[in-house]
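A single protein chain has been omitted; all remaining protein chains appear in their positions.
Take a look at chain A:
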Amino acid sequence: MNDICMSLQGDITWNTSLGPSISLKPVPLQSLSELERVRLQEVAFRRLIRCHDLGCHITIPKYGHKHKKSLRKKLDSLSKEKSRDKETSPQAFGIPLSHVIINDRVHKLRHDHQREEQSNTTELMLSFLHLSSGFKRPNKELSSSNSSLSSTPESHNDSPLPSTPDIASRTSRRGGVSVDCITDLDDNQARLLEALQLSLPDEAAGNRKKPRDKKLSLNPIYRQVPRIVDLCCQHLEKNGLQTVGIFRVGSSKKRVRQLREEFDQGWEVHLSDEHCVHDVAALLKKFLRDLPDPLLTRELYTAFIHTMLLDYSKQQSAIQLLIFLLPPSNSDTLQRILSLLSTVSSHAEDSLDTERRKVPGNKMTSRNLATILGPNLLHKQKSSDKEFSVQSFVHAEESSAIISVVQRMIDAYDMLFMVPADLQNEVLISLLETDSDVVEYLLRRRASQCSPTPRRRCSPSRTRPPFRL
């Protein structure tokens, strides 16, 4: 029943019997709920198999499993020797992306703890459990689970915060889904980590085959970008856009190492104007390079490379579908980085400011940026040096494909993270099969995102897809 091919331009309209019909428009990926994002992954996967012949095996990158194990280990070691282990293991570099994000949250909580003394551990734990089982009572948890770790502005203007009808309940909502509210930490760190893990989407991804999507939230996932990435990007956007050869020109190894150590020790690191932009750029590259699994994942390496063999007109949509297969933390982090690179490349040429004075360009076109950052984002080597060595030359010929893929990503950044209407449609149809009761809610929220007036409630059972199933 999903083999109906929609035209990309066609208007896709869903009817809610009591409310007005809703015409699907491209929406930002980050505005989708956790549930929709997991479904989108499956939909994108099927679409790739059906519509693009990439000539290679494609798998949805595994995420939950391997991390669960190591996280478990981490929890064990934490509970055994709390403080010592914490000091020695790096908090940012060379560890999986999801761990970096967890560490960020833990540090943020600890930081908040210093500000707010009042806390209640039980309530805290409860609030996490609420979050993870939010699915069961969508009406109580309608408002947002968003909490940006570093409270940075979104790169796009549409806030993923849904303007839901029950804003009032958000204020009364206790602790709720936002990690910002959690204060107590020290004596319950292991349990807290466990709870945090529950609220992470990779857990959900691991459960995909079990009772379907039972734990997935109907709210957008909080934006999963490591703090270090956010800080570097902000710093470069503020200070580096006019710097000739930003990302290309070398940096001070010593100062970069210092910065790295600070982030690794989990200090409250702040980047100021005194930090040299080349050092910050090098730090960001190093972070990406040191990820045990590359940001675009080893599993999808060949598929990404092979998109360049498709007709030019199909390349972008194939790249987009592959991005939709990425775990949310990878995709969110990629989005943040591409947003920066796109901004940097838009300042490559010399230009005139408002007073018609010449502003020198940074000379870093999307091609140049892709040449330098491509191998940091897309590779399939293991991070350990040994395995890295000789292979890198075997794959040297692939490097031009790597550069082209990343260049396309930078150039098409604006479009890549907008979910086209036809894919949303497939997601909703897929949800209608298994969780028909939530489709109405999702549609209504979408409508409320589009227009300021809240829609009237209507019975979920009367939602109709745009065509007969």
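List of remarks:
The rule we apply is simple: a residue touches a chain if its C-beta (ideal position, glycine included) is under 8 Å from a C-beta of that chain, and two chains touch if they have at least 3 such contacts; residues count from 1.
Simple rule for what comes next: contacts and distances are computed from a predicted model.
Per UniProt, the protein behind the absent chain is "DIRAS family GTPase 1"; the candidates were "Protein preY, mitochondrial", "histone acetyltransferase", "DIRAS family GTPase 1" or "Defective in cullin neddylation protein".
Here one chain is not drawn; of A:R50, A:H111, A:K253 or A:K314, the residue touching it is A:K253. Touch with the chain that is not drawn comes from one residue among A:L283, A:A303 or A:I403, which is A:I403. Screening A:Q91, A:Q315 or A:N368 against the full complex identifies A:N368 as the residue touching the chain left out.
Chain A residues in contact with the hidden partner, per the touch definition given at the top, are 244-245, 247-253, 278, 285, 289, 363-364, 367-368, 371-373, 375-376, 385, 388-390, 392-393, 396, 399-400, 403.
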